[in-house]
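A short write-up of the structure that comes next.
Apart from one protein chain that is not included, each protein chain of the complex appears where it belongs.
On to chain A.
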Amino acid sequence: MMKDAANTALLTVRNLRTYFHTFSGTVRAVDGVSFEIGQGEVMGLVGESGGGKSVVGFSILGLIDSPGKIEGGEILLEGRDLVTAGEDHLRHVRGREISMVFQDPMTSLNPLHTVGRQMDEVLRLHSDLRADARHKACVDMLESVGISRAAERLKAYPHQFSGGMRQRVVIAIAMLANPKLIIADEPTTALDVTIQSQILKLMRAQIADKGASMILITHDLAVVSEMADHITVLYCGNVVERGATRDLIETPAHPYTRGLIDSIPDTSERLDRLSQIPGSVPDIRNLPQGCNFRDRCPRAQALCAQKEPPLTPQHNGLMAACHFPLHPGERL
């Protein structure tokens, strides 16, 4: 896939800052996040809870409600800024240019409408097709996500589907208007592992088929490593590392990334103890000075408390925000 070609990037996010102004202080959920996605690329956005990864997804779609606010930065979809665009333009973008798959397939479908009606709505809003053509498009799409007897199932309600089937319906809805970008927020977290592998295969096939791009938001590095072309790691609202998937997984430069990878037990080797990252994620309303990760980092030195590390180029084309990055193969 195309890499680092700024002029061909489908989506460019620059210095995005989304804050939530609460009574107990300002939560800087996303604080200066930048990345790019080319056409046909899958980008994994990973991090632990509170890292800000979902807020990035919601910001792109303009779904941040009060007390949250996009304080600054740019979100360029094919060169057009979505931050400054009006609600009318965003409504045109949502569903047609960018669509979203949420974690919980039960709550992202309306229980009062049939699946067919919810699918039809997308086409009614985003296409000029007549009713019979829309119906045919819905049937075809439902079949392509692996639901048999599609015409009949269109008349069913969400509760009549199992969890895996519902997520297939959600994916079908997301793909219907042929969007250029799909944002999938923990799309398989609520599913069993055999169903998860079915859904991941399906999403991969659909994207390749339509030439769409995807942002895959997940806490699960294993899922992301099997799906994404490149990965962006978030910690406390900042990008701490990004790079091509294999390089980032095998030779990460940031101690947080290394720590995350090492703390995943793996069936291919047996260790007596898992290496663990000490402590827990700091209170995001009250972040430490300097590097956000320094309290949990075994490599932290005096400099880390004084100065926030900028994102700088590392080995293998990785970018990492660390004063004392790891060399390839180096352990914590």
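Convention: a residue touches a chain if its C-beta (ideal position, glycine included) is under 8 Å from a C-beta of that chain, and two chains touch if they have at least 3 such contacts; residues count from 1.
To be clear about the criterion, contacts and distances are computed from a predicted model.
**Q** Would you mind picking the UniProt name of the chain not drawn here, from "NADH-quinone oxidoreductase subunit H", "Imidazole glycerol phosphate synthase subunit HisF", "Electron transfer flavoprotein subunit beta" or "Dipeptide ABC transporter ATP-binding protein"?
**A** The record for the missing subunit names the protein "Dipeptide ABC transporter ATP-binding protein".
**Q** Which one touches the absent chain: A:249, A:287 or A:311?
**A** Reading the full complex, the residue touching the unseen chain is A:249.
**Q** Decide which residue listed in A:39, A:114, A:127 or A:275 touches the omitted chain of the complex.
**A** Residue touching the absent chain, from the options given: A:275.
**Q** In the complete assembly, which of A:127, A:197 or A:316 touches the absent chain?
**A** Of the listed residues, the one touching the omitted chain is A:197.
**Q** Which of these touches the unseen chain: A:9, A:83, A:101 or A:260?
**A** A:260
**Q** Touching the hidden chain in the complete assembly: which of A:99, A:225, A:238 or A:314 does that?
**A** Considering the complete complex, A:225 is the one touching the chain left out.
**Q** In the whole complex, what residues of chain A lie against the chain that is missing from view?
**A** For chain A, the residues touching the absent chain are 48-49, 162, 164-165, 192-198, 200-201, 219-223, 225-226, 246, 249, 259-261, 263-268, 270-278, 280-281.
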